[in-house]
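Only a single protein chain was left out; the remaining protein chains are all shown in position.
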Amino acid sequence: MSKVMATTGNTAAAIGAALAKPQVIAAYPITPQSSVVENLAGMIANGELNSKMVEVESEHSAMSVVQGAAVSGARTFTATSAQGLALMYEPYFRMSTLRLPMVMAIAGREMTSPETVWGSQQDSISVRDAGWLQMYVEDNQEILDMIIQGYKVAENQKVLLPINIIYDGFFLSHLMERVEVPPQEKVDQFLPGYNPQHVKFNPSEPMAVDPLTPGDILMEYREDHLKAAHKALEVIDDVDNDFGNSFGRYYGGAVQEYLCDDADIVLVTMGSMTGTAKEAVNIKREQGIKAGLLKIRAMRPFPETKVNEVLKGKKAVAVVDRNVCFGWNTGTLFVEVKAALNRCDDISLVPVIGGLGGADITLNHFTNCIDLLQKTSDYKKYHKCIWFKKGGELHEVS
Amino acid sequence: MREIRLHGRGGMGTVKAGEVLVYASVKGANYGNSIPFFGFERQGAPVTSFVRLDDKPIRPKNQVYHPNCLIVMDETIQKAVNIFEGIRDNTIMVMNTNKSLNELDIPEEITKVGILDATSLSLEFIGRPIPNTIMLGAFVRATNWVDLKYVCERAGQLWGEKNMAAAEKGYELCEVHEVGENDGK
Partner (left out) sequence: MKYRDILMEQEDLVSPGISACQGCGAELCLRTALRVLGKNTVVAIPPGCLAGAGVVGWNYDNGLKIPVHITLLDNTASFLAGVKELYDYLDEDVQVVAIAGDGATADCGFQSLSGAAERGHNIIYICYDNEGYMNTGFQRSGTTTKGSHTSTTPVGSLIKGKAQHKKDMPMIMAMHNAAYVATLNPAYMKDFVSKLKKAMSVKEGLSYLHVCSPCPTGWRFNSDLSIEVARKAVKTNFFPLYEYENNSFKLKKVANPEPVSNFLKLSKKFKHLDEKDIEEIQAHVDEKYNNLVNLAGENIN
C-alpha cells in the first residue's frame, strides 16, 4: 500500500532518492535545496537508509565524490541549486561524458547577480548543453516519481547518461502538498539494482578509465553520446508507461499535452507554472476560446518531433520561460521550440519571460497571455517579447 | 477551492501553521498545498503564508491573491501590511486580538469573524508567546474546513503535548461572530 503524506518538494526528492537505494550520496547544502540533504542525513542517522553519505566541503567535491563512486560501479545521488551547480560544472560535464548514469535533483534557483536566493530555471537551463538528460516537473508527486524513473532511464543500457530532475526552488521545494509514497517492494520490482559493465575501477579487472584520447576517437565518443541522448527520448516514454502500469500515474513521457487536439492557441510551459496555466486554459475554454497547453518535460534531449506534431497547424503559441536566453531577447525554451518548428512559418510564435528570481507567475498572466495570442494569431510574425509583470500585467518589449 | 492567507511575524510559526493545515486536510483524505511568501526570515518581520484546501487535486503552486479566509496571527501587522487585499466576498477572518468585535475595523467582504487573545493564551498554556497552535484551533472553530483531531495530532508531533492542548483550547475559546450580509454562498 502507498503511504499518503503531506510533504515539501525537497522531502519528496529525498524520499524518492532513498527509495532508489543509492549506495553513495554526497551533497553540500544550498538554499533552496538544503532540506534534501538534511532529510537524507536524517534517514541514514536513523538507520532507515543504508547509504554512505559524504558531507562534502563544496558542490565541486559533491559531484567528484559521486563520480568516484560511480566509476567504481555505484548508484549515486546528489542535489543542488544555482551557485552550487555553477561550482560543480567541471565534474558535472565530465559525469555525462564519462557516461556515468546517476540522478541529481536540482531545486531551481536564480543565478546571481543581482544577489538572490529565490526560484528560477536559469541555473539548470544554463547547463543544458553539458550532456545530461534534463527533466522538469510540475508538482511534488512528480518529483518523487521522476527521481525513481530517472534511475531507470539513466541506467538503461541504450542510454547510460546522468539525469537531472528539476523542480522550481521554493514554488515546489518549499511547497507542502499531498504525495503518495509507493512501498519499497514495488519500487524494487520496478527498479532493479545497477550493475554497470562499461566501466570498472577495480584491481580485479585493471582498466585505464578515460585515457588521453585523440580527436578522431573523441568524435566517436561524442557521436555515441548524441545517439544515446536521442535514444533516451524513447526510453523516457517507455519508462513513463511502465511506471504508469506499476503505480497508476502516467506523465506523458517527454511532453504532456493538455487539451491540445482542437486548440488554436497553445501555451508552452515547463515546471511549476504549468498548473496555473492549465487553470487559465480552463477559464478561457469556458469563454469559448480554443486554448491548450503543452508541458515540456524533457528539455534534454529536446523532443523536437513531438513538439512539432503537437504545435503544427496551431494559430498562435506562447512559450513561457522562467529564464532568459542572453543574446536572444527571449527565454531559452522559446529558442528550442522555434528551432523545432523551423518549417512552421504560419504559427504566430510569442516569447514570454516571467517568474525570475522568485517572482510569481499568476493566473492573470496566463489569461492575459491567451487574450494576446488571440489578437496576434492574425499576423504571422510577432517580433516582441512579453514580460510577465507584477499584478498579472503583460509588458511588450521590442 | 478554499484559499487561505496567513499573516504573522517571524517567530510566530506562521509558515508551519500553514503546513499543519495541509497535513490535516491530507489526513482527512482531501488535498491541500501551502507555500510561504519568499523573503528574508527575520524575527519579528511580517511573514505571509498561503494555503489552498480542496477535495480534489490542486493545480496552482503559486501565491494566493484572492483568499476567502484570513488567519491573522498578530492584529498589529495591519500597520505594515494590507491584510484585506484581494479578499473575496464572504471571507472568514480568524484574528489574534485582545480587542472586542466592536473595536475592530472590518471590511464588508468579511462575513464571519473568529477572535481570541491567542498571545495571552499561548503564554498561559505553552509558556511562550507563540500563538500558532491556538490560532489553528480557532481556525477550525470558525471554518470547520479541516478536522481538529488532525490539527492536534500534527501540533503534538511537531511541538509536543502542550501545543496539542493549545490547539484544543483555541478551538474551545474562539468567539465566532457572523457579521454583515451573508448571502449564503
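Note that the chains take the letters A and B in the order they are written out, and that residue 1 is the start of every chain.
In this section, contacts are C-beta pairs under 8 Å (C-beta built on N, C-alpha and C of every residue); 3 or more make two chains touch, one makes a residue touch a chain.
Everything numeric here is computed off the predicted structure, so don't read it as measured data.
Since one chain is left out of the picture, which of the remaining chains does it touch in the full complex?
Result: the unshown chain touches A.
Which candidate, A:G9, A:P32 or A:P91, sits in contact with the chain we can't see?
A:P91
From the list A:P114, A:G193 or A:P211, pick the residue that touches the absent chain.
Within the whole complex, the residue contacting the unshown chain is A:P211.
Considering the whole complex, which of A:N202, A:Q287 or A:T305 touches the chain not shown?
Of all options in A:N202, A:Q287 or A:T305, contact with the hidden chain holds for A:N202.
Extract the touching residues of chain A with respect to the undisplayed chain.
23-24, 26, 51-52, 54-58, 60-61, 64-74, 76, 90-91, 94, 200-203, 205-214, 217
To be clear about the criterion, only the chains that are shown with their structure count from here on.
Roughly how many whole angstrom separate the Cα centroids of chain A and chain B?
Centres of chain A and chain B (C-alpha means) sit 34 Å apart.
Show me the residue ranges of chain B that touch chain A in the complex, using the header's touch definition.
Residues in contact with chain A: 18-19, 22-23, 25-27, 31-36, 38, 57-63, 65.
For the complex, give me every residue of chain A touching chain B.
That would be residues 4-6, 118-119, 138-139, 168, 170-172, 174-178, 272-276, 278-279, 358, 360-363 of chain A.
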